[in-house]
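Every protein chain but one is kept in place in this view of the complex.
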Amino acid sequence: MNFFLQPLTLLTFFPLLGVLVLLFIPSDNKNALRWVTLITTLVTFGLSLWVLGMFDASNPDLQQVAQYDWIQVAGWNIQYYLGVDGLSILLILLTAFLTPISILSTWTSIEERVKDFMIFFLLLEVGMTGVFLAQDLFLFYIFWEFTLVPMYFLIGIWGGPRRVYAAIKFFLYTMAGSILMLLAILWLGIYGGTFSVPDLIAQGNIPAGVQTWLFLAFTAAFAIKVPMWPLHSWLPDAHVEAPTAGSVILAGVLLKMGTYGFLRFNIPLFPQAALQAAPWIALFATIGIIYGAAVSYAQGDVKKLVAYSSVSHLGFVMLGMFALNSQGVAGAILQMVNHGLSTGALFLLVGMIYEQTHTREIKVYGGLWKITPVFGAIFLIVSLSSMGLPGLNGFVGEFTILLGAFGSQAIGNAWYAAISALGVIMAAVYILYMFQKMFLGPQGEIVDEVKTHGHGIRDLNWREIATVAPLLLFIFWIGLYPRPFFALMAPSVDKLVAALQTAALAMP
Amino acid sequence: MELIQEAVPTGFAYLAPWLVFAPLLGLLINLLFGQRFSERMIGLVASLASGAAFIVSVLLASTVSANHGEAIRWQLAEWIHIGTLSLDWTFRIDSLSTTMMLVVSGVGTLIHIYAIGYMHEDVRFKNDPGRFARFFVFLNLFIAAMMILVSGDSYLMLFVGWEGVGLCSFLLIGFWYELDTLGRPSWANSNAAKKAFITNRIGDFGFLIAGFIMFWALGSFQFDEVFEAAQTASPGFIVAITLFMLIGVAGKSAQIPLYVWLPDAMAGPTPVSALIHAATMVTAGVYLITRSAELYTLVPQAQYIVAMTGAVTALFAATIAVGQYDIKKVLAYSTISQLGFMVAAVGMGAFVAGMFHLITHAFFKALLFLSAGSVILGMERGHHNLAHGHNNDHAHGEGSNEEGGHGDSHGEVFDPGDMRNMGGLRRTMPVTYWLYMIGTLALAGIFPFAGFWSKDEILLDASLHYPIVYLLLSIAAFFTAFYMGRQIWMVFFGGHRSEAAAHAVESKPIITVPLMVLAALSVLGGALNLPFEGFHQLGHWLEYTLHEVESLALDYGVAGISTVLALAAIALSWFIYGRNPLRTGQPDPLKGPLGMFFTGMENKWFVDEGYFATIINPFKKLSQFLADVIDWRFWHDWFHETVIAGTYNWVSNIALNRYADQQGIDRFANGLGDVTQWLSAGARRIQNGFVRSYALSVLLGVVLILGYLILR
Amino acid sequence: MVEINYYIILSAVLFTIGALGVLVRRNALIIFMSIELMLNSANLAMVAFGSVLESFSGQIFVFFVIAVAAAEVAVGLALIVEIFKSKRSIDVDQMNSMKG
Amino acid sequence: MTIQVDLTPILPLTFLVVWACVLLLVDLFIPDDRKGITAALSALGLALTLGWTLTQIGREPLAAFNGMVVLDGFAVFVNALLLVSGLLGIALSFGYIKRMKIERGEYYTLMLFSIAGMMLMAQASDLIVVFLALELLSIPLYVLAAFDRPRTESEEAGLKYFLLGAFATGFVVYGTALVYGATGTTSLGAIVEFLGSNGNPSLLLTIGAALILVGLGFKIAAVPFHMWTPDVYQGAPTAVTAFMSSGAKIAGFAALLRVFATAFPSLAVDMTGVLWAISALTMILGNLVAISQSNIKRMLAYSSIAHAGYILMAFVPYGNPEVASVSVAAGLFYLVAYAITNFGTWGVVIALERAEGRGLEIRDYAGLGRKYPALAAAMTIFMLSLIGLPPTIGLVGKLYLFRAVIAGGFTGLAIIGVLTSLISAYYYLRVVVTMYMQEGDPQRSRESFLDLTTAFTAVVTVLVSIVPQYLFAWASSAVLRLF
Partner (left out) sequence: MNLDLILFLVLAVVAVATAIGMLLSRNAVYSALFLVLNFITVAVFYLLLGAPFIAMAQVTVYAGAIMVLFLFVIMLLGAESLPKAEVLPWQKPLAVILGFVLIAEAAYLLITRARPLGQIAPPGDAANDPLTLQQLGMSLFQDYLLPFEVTSILLLVAMVGAIVLIRKERRVH
């Protein structure tokens, strides 16, 4: 098939077309820029649905593969190798789904240098999609590093007061991790003779001792990205300073790149190392869950609170993933999506109110629900999904994860899961604290303050509702009827788990 | 499950989903059009929704009886299927669940109707008529969630409802989220709501853990499969499961140590207190244990713990109730105490007795609460008429709209719920008085009211199996009768202790009619399960589900003792409160004789304070510490800024005589500034622009290389 | 008969002295001379080797070195003169307008 | 007796030299305000030579002057690169020297001579020729560095470069002498034979080689022989800096490679450690000190030191036959990557430099992203390439290098490499930050050739990262004959 007509290639690089168009639009024609970008991202979403339509959920292996020799000289064996399977399909959809939403959210909030913003955003989408699709380590690394650049600009140019600091910190920390991974990748490339992940897995002859080192090298990259406690220090800065859309994508997709990396590379490539590491990862994940929850409870800044809650949520993901049984892994994958939806939505909503009040201080809010009933209701639903209320998406993920972790042989004891379950209580504590201080109780001072500059705080307008509505739809759908989502990933997950069991048997 | 569905004719089972959908439908209608509807319309929709659920419940019950109690399982959809884990949206229709459905939807519907009248005035006293619709939305949501809870076929679906009702109670307790119970702007109500939710979550944690153990030990969440596997599983697991489940029960059914949220929950509008925090939701725990009967019966030691928890709670709460002044607070603690009775009962394995008491309690406690609500409304009206000199509360409704909140509309704050402001309402609110009286007698367990039969059955069981429990419960029963008597005397007898009481006005039919229905039930409810041969209807009915139940004959000894105790208590209360009624501002006459003891009861034995001191504040401090000191100052600022970035910059400056120029990233670079300065003196020498020292470094390099080559 | 190593050592000493000259003197001209001395010592070594190996290439190399030295001198002196014109000094220690 | 010589191997070179000499005369008749013609002519000369050189690709290696010069794939590759650099250098200079009012015809001729020297260096296979080539490329550079007289910095740069250069030359000469003494010859081929015949090399030889290494290390600005670099780069006219930062490096590495790979592979046991240390030191020091520069020229100087370190990594495993070819090919590839990126970067710097050295502080770049988006974008690409991030040739080059080094078993060095490139991100990003995230009003001077160069290099930087295989192939075929 023609190179550019392959679904995955098209899906990955289509946004570049948008960039091309944007280049020829005068930068003062802001609405045109916005519309072009929105349409581009929507088409991309359409493409992702096309991919989904062709996706064979019963097939555990890579599908719709686009595989070409790329660099085959001088001992390199690098391929252009894209493919999608149960582990990645949901994340692909998530990416394509969140991007247009983020664009919508910038409609009025980004007025400065719209053109650059949109271009960077589209480039970012290319990078993210590529990361989830690339099956060749070299290709993967290129996409992985590539995502850094646009995000760095998004934070650095359109961010808050300390944006430059946050941007550079984000950049350096992520890069610090990935360069170690680079060495590991090169090592694999040299000794495996190929960079293609499936081939490397098939060979699977990496000596246990080396496995540990490679595992650690990859972990360095992914753990920082996730971020796993105690490597989370860049997260609050990045999140607080980033513009709303940036935060949404950062929380919604970029962090998932880390967890996805564990799933796609660490576990299948180094199964024995993974099995050995499971208890440790579980330990750190558990600490992260409790720590993140406790710390977010003490935040006075909404965005910071949500940022730290991410540390806690992704702790769950890591815990489930390294339960290394089907419940855990499937739950982890679903929880990635859930976190993308819930936290993404939270950042959107926070951004919407921030746009009106220009403050993120929780204490100045209060009694908002009375003034903005719709906003309050939506915020409540999203909060509940984030604290894992049954019937909403959060619960399905967290429950399966904890269930998996509780009985996981890899982790070895139920304590981690039990303690992590405390995190569910603490989630209620900080989420309700946030909701109460912002929406319940007597009217906060900000309300009158806003009144003094023209009309007071308004409820959501239709564009804003349209922005969140899709998220809400999925929040309910996954919560009430997650079956199709699990169905998509199940075969691949089972395959992974089976491979792990064989590896476990091979272990001394 | 297919097997079962083939085995028995499903009858009306296909209606099961409507238990949930009907209320949801009502909810949606009110949500979408609530703003355009009139209040009556809203109320009608909501009540119809709940009523539909009731009808469905009746039909389902009939189906069950038609099937001779065979359980029917009706699968709506698949939910979570991963590996060995398979969960479905399946409804379970058997005698137990239908019983709960009937209670919930029945009482629920009545309370819906009542609420139409009550909220009409409440929203006007609180100056926010717009909120009328919201109330019924929440109420319907609650019915739906409760239905999921009672009709679920697996522990997990039960858990869904379990948390759902928790959410609803959060929303409804915080219904007036910007006020406190006296209608002043404050965080009080929202705090109460939050407290309720979080405390429940703590219970849910126990439930979750129980679920995990269940899955890995018994391999399923579905009731039948669990029970089947339990027969062969090692008792250790069962004990763990049952006890962790007990934590959940303690949370939901307000048992020690997690009961603390219930009294605060009275911040919600009275119908809520009646429906959620008296009749239905709080009994979910009892339902859970009954549902898990086959697990509990396997492990007596666990049963004993459950029973003790119940009994102790019953007594403990009863003592506190004696010291309360707020009419609803008294009822709240009474509820906790009564729940204690039920838990004790099911703990002892007297599941029928427990369920029996659950039902009767639902009747008379709802009755009491609603009557209390009516009293409060009466006081409010009296108060407002006083303030506005006319008694047209509609006009008044608009009248007080201009004024800010209710509390600050008249100088001092008036608490319409404080019994010390009441007195003599017998004359101003006769209907309410009689209704209240019935409820009181039922609760006090006076023959032949419903409460007598159910409580008596529990006591009887206790006396046979667990003497200690029997002792505790009997004392609790005594206290019960006492504080109810105290309430009656304080509220309805004696002289008016406030102007409002004097001008209080009787409530309208829409409020009183449902009360009368409940009153009738409270009188006759005992007939459900009379302790005479052939009259154990409830017993036989539940037997289908609970298999072996012992149906005891009336034991005159036990019954006699309890009756005597109750009467004695009431007499005592008359002796203290009725004979010479309280006068305005007079302290409680028990204060003197009991002293410390009474202060304890008055202040709920300082349990809340204890929790604050031992758990909540430490946690706040801890998270503050983690967030500010550990995470931010140490980890974020010190370690990452100073150590990493600083070293980074500092090392670069050693090779140099200058600071990094303070540009964009200077924030990142101002690490060990002083050290840099201090060292730069020595560092200045290296790249200093002198040709000769450059040459020196070249020569140095040469010498080192040659040295290496020669010596290696 | 003279051990060739003596010549080498001698050249090494001269070379070192030349290097020292570059390191310790501030006068650009003298530094330059020192460099010439270094080249010379190299030449000496070269010729010495050449005479042992009895091949011409040593001498020829020296010849080229001398030529190159001449070329360098042309440019070098020009530079120094130019600097002197503008700085009125040939003290290399005064030529550190750029550093860091 | 008659003298017959085969000129073919050095024809391009000869042509260039002759062209330069002629140009020297022609220039006398070109009026001062028309020096553009000289530029054009010299560019033409380079272009012709380049064309000629490219026809040599894939030919059998030729030797002449009894093995003093060769023309093999390696030489062709390097020469082509050098000539391209020359063209880019002239393109950068043309407008610049006019703007700086230092336009003189000799500028270009000297540049041509220097390029000739570099090419000779790449072809030299006799230490004498290496030495002469070294001088031939250096002397014009000394003059060019001081070309902006009487500007103090420029003159100082010239003198410093000259004195230290001559100093370093002393070591080369002495080293050559020792090698000659140890082997009795200066011809690389003969040295190999000698070593082949009588066993393990004497320490004398090793020392000689080490001294040569010192001299060449000076040219490529390797620590600890690097210290002239910042001052000279800063003081010299920017266009010259651009030219020498690429050209001299390329030539120096070419010679280093030729000498060590062909003549001294048997010294690997001794040399590896030295090279390892030098490379590591160079990477670390270059990157660390670059952090605290505020002058863009100095910063780039340190960056070029750092990159010398990266390229040196490729030579560490030169003694190990199975990886040597790969690693050296990686080195060549990286040279290309660096040269291209480097010229682009300097192009931007030149575009923003104004008279008497204003516009050279990093803070002068503030607001570039807003005012000249294209220029800023180009600069961003170059910075990414220097860090080694996609989508740029820099990343591919680094990956190639690290892979070779790891394959050679020097993982430790590779780790130093990646860590230092992380450090480098810190200061390269600062430029980007300043351009995009700070307000300012930079002034650029529009010169068509300059813009052309910048655009060209930017495009190449990105393009080659997407299709690097051809360059890979060429580089690896270029080194095959060396071993």
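Lettered A, B, C and D in written order, each chain numbered from 1.
The rule is simple: a contact is a pair of C-beta atoms (placed from the backbone, for glycine too) under 8 Å apart; a residue touches a chain by one contact, two chains touch by 3 or more.
Quick caveat, the model's predicted, so the values are computed rather than measured.
Taking every chain of the complex into account, the omitted one touches B, C, D.
Summary of contacts with the chain left out: across D:Asp33, D:Glu60, D:Glu356 or D:Glu439, the touching residue is D:Asp33. Contact with the chain not shown here comes from a single listed residue; of D:Val76, D:Leu132 or D:Ala478, that residue is D:Leu132. For chain D, the residues touching the chain absent from view are 1, 3, 5, 10, 17, 21, 24, 32-33, 35, 64-66, 68-69, 98, 101-104, 106, 109-110, 113, 116, 120, 126, 128-129, 132-133, 135-136, 139-140, 142-143, 146-147, 149-150, 158, 181, 202-204, 207. By the touch definition given at the top, chain B reaches the unshown chain through residues 685, 690, 692-693, 696, 699-700, 702-703, 706-707, 710. Counting the whole complex, the residues of chain C in touch with the unshown chain are 1-10, 12-14, 16-21, 23-27, 29-30, 32-34, 36-37, 40, 43-44, 47-52, 54, 56-60, 62-64, 66-75, 77-82, 84, 89-91, 93.
The rule we apply is simple: only the chains that are shown with their structure count from here on.
Centroids built from CA atoms put chain D at 26 Å from chain C. Distance between chain B and chain D, defined via averaged C-alpha coordinates, is recorded as 77 Å. Chain geometry summary: the mean Cα position of chain A and that of chain D are 44 Å apart. Residues of chain C in contact with at least two other chains: 19, 22, 31, 92, 95-100.
Among the residues of chain A, those in touch with two or more other chains are 164, 168. Interface residues of chain D facing chain A in the complex, by the touch rule stated above, are 326, 329, 369-370, 373, 384, 389-391, 395, 399-400, 402-403, 406-407, 411, 414-415, 418-419, 421-422, 425-426, 429, 433, 436-438, 468-469, 472-473, 475-476. Against chain D, in their complex, chain C makes its touches with residues 8, 11, 15, 18-19, 22, 28, 31-32, 35, 38-39, 41-43, 45-46, 48-50, 52-53, 55, 57-58, 60-61, 64-65, 68, 71-72, 75-76, 79-80, 82-83, 85-87, 92, 95-100. Taken in their complex, chain D has these residues touching chain C: 128, 131-132, 135, 139, 142-143, 146, 149-150, 152-153, 155-160, 162-163, 166-167, 169-170, 173-174, 176-178, 180-181, 184-186, 230-231, 234-235, 293, 298.
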